[in-house]
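These notes are about the structure you will find just below.
Incomplete set of chains, arranged as in the complex.
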Amino acid sequence: MISLDLKDLNFRFKELESELGRIKEFEVSVGRIAPQNWEEKVGPTPFPSMTALRGWDRKLLGRYRPFYMPYCDVCCICTAGKCDLTGDRRGACGIQMAAQQSRMVLIATCIGAATHVSHARELVTHLISRYGSGHPLDVGGLSTEVEAPLTRLVCGLKPEKLGDLDEVLDYLEKEITGLLATAHTGQEGDCLDFESKVFHSGMLDLVGLEVADIAQISALEYPKAEPDAPLAELGMGTIDQSMPVILVVGHNVLPSVSIIEYLKEQGLTGQVEVTGICCTAIDATRYSQSAKIVGPLSWQIKYIRSGIPDVIVTDEQCIRTDVLFEAEKIGSRVIATSEKNCMGLPDRTGDPADAIVADLETGKAAGALVLDPEKAGKIAVRVARSVAPARRNKVSTPPNIADMARACTDCKQCRRACPNDLPVPGAIRAVAARDLAPIGEVYDRCNGCVRCEQACPKKIPVYSVMTAAAAHKTRDEKFKIRVGRGAIQDVEIRQVGGPIVLGEIPGVIAFAGCANYPNGGKEVAEMCLEFARRRFIAVTSGCAAMSISMYRDEEGKTPYEQHPGDFDAGGIVNVGSCVSNAHIAGAAVKIASIFARRSLRGNFEEIADYVYNRVGAVGVVWGAMSQKAAAIAMGFVRLGIPVIVGPHGSKYRRMLLGRADREEDWYTSDPGTGEQVYAGPVPEHLFIAAETKEEAMVLAAKLCMRPNDTGKGRAIKLTHYIDLHRRVLGTIPEDLPLFVRSMSDVPITMKEEISRVLQQAGWQERKAPGQRP
Amino acid sequence: MAILEPWQIAEISGPRKAAAISKPEVVVAMIKRSKRPVMIIGHLAAEIAAGDRKLLDYLIDLGNTKNIPIIATGHTNRNLVSRGYTKATILPAVEAAHRLADSGWQGLDGKGPHDLAFFAGLPYYLEWTILSGLKHFAPHVRTVSLGNGYQPHAGYSFASIPTEQWLESLKAVIGQMEG
């Protein structure tokens, strides 16, 4: 018997004489994929440890210093506390406020990364069990040969089959465990070291996203890097309420797939509405456009309280924890399918399906935990069909909202509970007076967190009143979304790599993340359209991709109908669900690899340096709320891609801000001469919360500038920056002189005006850094 | 009724809480004592109705009394310009705070650090997080929230008071500064 101890063992022999016989050319490779499948030379940091990229992180952190905004004055995470950390006080473990805040950020991003990695693990394990570990990874056929740019970059391996992803996941889990450990009381205590670990968790997160998405694209045959992926229906108005309706909520597509497959099998497609919220919905439409998307995660209570769904199937992540409570109110049945979100339900996985169906049909059980997506899907369909007729009176008659509203005493608790400080009290009193206009405005800006209602001492169902008053708006929610296309093709990268790096395409702006918007979802669509019209490349995913669809131009067209899905100037590119964000980071990495021919393999720092200096990409996460969003953002940041979050993002407790006013911060060594040259504050920030949509747009345009822009490219970028600044802020930007290196950077159409500004500022032409090879 | 609790109920601060601006004289005294005050004005200042004017109009008046420079955040500048006020510096609010927190920053005019910062017109929670950052990392700057919702992380803040009462106070401050 030959028994191997180490995962990364690889042994072979030319010839062996033994009792067993004679063996020639025998080779066993285990674990670490044998290097034979990839010619590229391994860079310095394959499978980097948590300190392997500390040097790179410190370069970034030296320029973009953390600005901490503590959530409160104390630390409360061990029983030696609470500790008062005001002033320069140290806690009982010796920690000070800056380190404590960065520690909390690390815990958050570890939770985020763990969530994606655990999701990836579940998908990969399930897909291997179903399709075999030898199932090939294919995200876009021959046009997308770099199937896993982030995995290649970070791990230094080139996965070819589902089974190859296992080792990547082992690595990610090991690193996350180590990072989480550093948050233990009396372990890491330096804020910059914590930040470096935050970046590490972000990088791991991106790899986790990639693993999850390439696995499901390959096995479930989603659109494979298709610019013209089909359109799907979105919005509560698209649902045929005469049919049984299933709602899937969460992030793991497997139960949805099972529902769709079972309907197909039973010849029931088109007879049961499969509707979804959050990324499960997006991925369901990637699998089959018979599924419909209800809306982003903030639609959950609104949709459930509408009474429409007969059965609610939850999986993991971004599921309101009161789904069961809300479902019971409308007599809807709940099937939980994830170990990570059991909802207190009895585990029925081992019970016969008939028994579970019977209990749910009769209402003997309000819900069940079924930890087998295939089984859960079948049960969901059977229960939905069986309970729907009796629930036909389910769309509750509109309550007498005026009467309800009359209980309001104007105590303002609802407003004081509203995260967006919306003028709820006045609107409720207007409802009492039968004026529904104000509450309609609140509805448009509301994220459905329902805290207003929780706070009401008179127990007015404030949120229900609001949605009832805005019912007509809901009925009009009929939109089209282009389903997630997945990766960006290598050929697209080859075409746009030049224009992006030279600056001729002024930027790639990614709209991603949660739906916790400061002011309703409309702003995301408006920002996206603004940049798509300016012929930036607009990329999107997840809830943001949904919000973008919920907008119509004068002709009634949604953005996805107006703009192509190509990764090219003017495109609006929906890559897919949250895990598809990997393809956005992947595209940046592929520019370095495919267009600029940098070696990718285990070569993080060089590639990140390239992206940072050359690829004018910016992320906009307008509703960033979750630990996952924080982790993803930090993944982008470590790659040198700035991220703008909405004003609530200030609650992530720290920004990473450059100081344009400190000239000394922006010197860089000229790759030709080695001389220190001033490259200007580009990109100016790495992680910043914007106060308003207008500010975010100006920032986005500005943050697309890069040290290595050509004169022409810089001129184009400045055109957009100046134009937007002038339009939304009313003036020419005062900091303009910082971005003009020589007169060739000045947009010709604005030459006169800019020259005047430069002159006033005492601007002088500087030596620009040489073009890097 | 004056509420000395965070306007957004859950936004508790901890041991160190803003002193309440009990009367306009408090603000006036601070301005008079300050060598280099600055005012950070968010976009809501142009939306918040204050009698027949907007909050922004009062803030401009206040700024003009002692030539207090204005940092316009969000898209506030557009509304300043439309009012003929063109000397504002445009900075995102968090960036303004980041600079203030640097005790070596020589201020908007490069002549020395600001020692007093007024905040108004920012979304409540954004102002709140920023004030927390300054409380902890800018001991050299006294912060004052001029909104009518109590901001516990400020050095000084109005209590959560009704609009009329608050407006009266603002007017009184301006009046006393002018007088």
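A few remarks follow.
In order of appearance the chains are A and B, and numbering begins at 1 in each one.
Please note the rule applied: contacts are C-beta pairs under 8 Å (C-beta built on N, C-alpha and C of every residue); 3 or more make two chains touch, one makes a residue touch a chain.
Not measured: the values here are computed from a predicted model.
This complex, considered in full, has protein chain stoichiometry A x2, B x2.
Please note the rule applied: only the chains that are shown with their structure count from here on.
Our note on geometry: chain A versus chain B, Cα centroid distance of 34 Å, whole angstroms.
Of all residues in chain B, those touching chain A in their complex are 7-10, 12-16, 42-43, 72-75, 77-78, 80-82, 86, 89-90, 92-95, 97-99, 101-102, 105, 122-126, 129-130, 132-133, 135-137, 139. Those residues of chain A whose C-beta lies close enough to touch chain B in the complex are 65, 67-74, 84-87, 97-98, 413, 416-421, 455, 518, 647-648, 650-651, 653, 655, 657, 659, 661, 685, 688-692, 694-695, 699, 728-731, 733-734.
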